[in-house]
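First, the structure itself, so that you have it in front of you.
The complex appears here without one of its protein chains, the remainder shown in place.
Entry: chain A
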Amino acid sequence: MTDDPLIDIRGVRHTFRTASGPLKVLDGLDLSVPEGGFVAVVGPSGCGKSTLTRLVAGLMIPDEGTVRVHGAPVTGPRSNVGMAFQNPVLLEWRSILDNVLLPLEIVPTKLSKPEREARARRLLALVGLEGFENKRPSELSGGMKQRASLCRALIHQPEVLILDEPFGALDAFTREDLWQTMHRVKEEEPFTGVLITHDLRESIFLADRVVVLSGRPARTQFTLEVPDTGRRTLDHLYTPEAAEMLNTLRHQIEIAQGRAPAAQAAE
């Protein structure tokens, strides 16, 4: 990890023109992610978190402010991004293996066909889906679909991995399983990550920095550095340090939701 930010968002403002008039979603958003870093973004529902991911992916350009990746302004989609959403959006008419291979049909690659397949199989094995390569998505459980979706997001070795509430629809046990899978994946397939989540425990378990956004229009309200404790296990979530971080974050969310006066934030 170096200190040069790979993703650098400065003073971003954006207003949507909707049928019921302009809707200001982002107002003074700053966020930077160092290379190899993993930043979690939390904030009230509808504050503009998904909009933020679309900016990083180049799917939209902000009205004001800059979004840079590797120092170059993002002007449109670039193939060095991998995305996974709460909805795994696998293609039902393809096998799991062919679903994972999809990005390589778009992004130029030097890999030969057997090499591509071998890579897809390796990724699937890494997330625990060995033996499911030829199954259809409908034959998989929600958690397994999410694992396959993760493989698809990583197959083309993207520099930036964008995860928009990928585990939001899963039950608590499956979710914790997937958190551990994420750590394993990050060791084997290093990436720079942005994770949108509603789960504070998830944010401090996975990320090394947690950013709290204010209510709409979103700005960066608070940043928490998660100390590097080496390899994390679920036990870390039950330490006094974790409890304190969770408390701080919960309090910040209350402020963002307008349920606690901002003055207390200084405490």
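Convention: contacts are C-beta pairs under 8 Å (C-beta built on N, C-alpha and C of every residue); 3 or more make two chains touch, one makes a residue touch a chain; residues count from 1.
The rule is short, and it goes like this: contacts and distances are computed from a predicted model.
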Protein name (UniProt record) of the chain left out of view, among "Sarcosine oxidase subunit alpha", "Urea ABC transporter, ATPase protein UrtD", "NitT/TauT family transport system permease protein" or "Nitrate reductase": "NitT/TauT family transport system permease protein"
Residue among A:P5, A:G58, A:G143 or A:G193 touching the omitted chain: A:G58
Residue in contact with the excluded chain [from A:P103, A:G143 or A:G193]: A:P103
Contact with the hidden chain (one of A:L23, A:I61 or A:V89): A:V89
Absent chain, residues of chain A that touch it: 54, 57-59, 76-79, 81, 83, 85, 87, 89, 91-93, 102-103, 105-107, 136, 138, 152, 156, 162
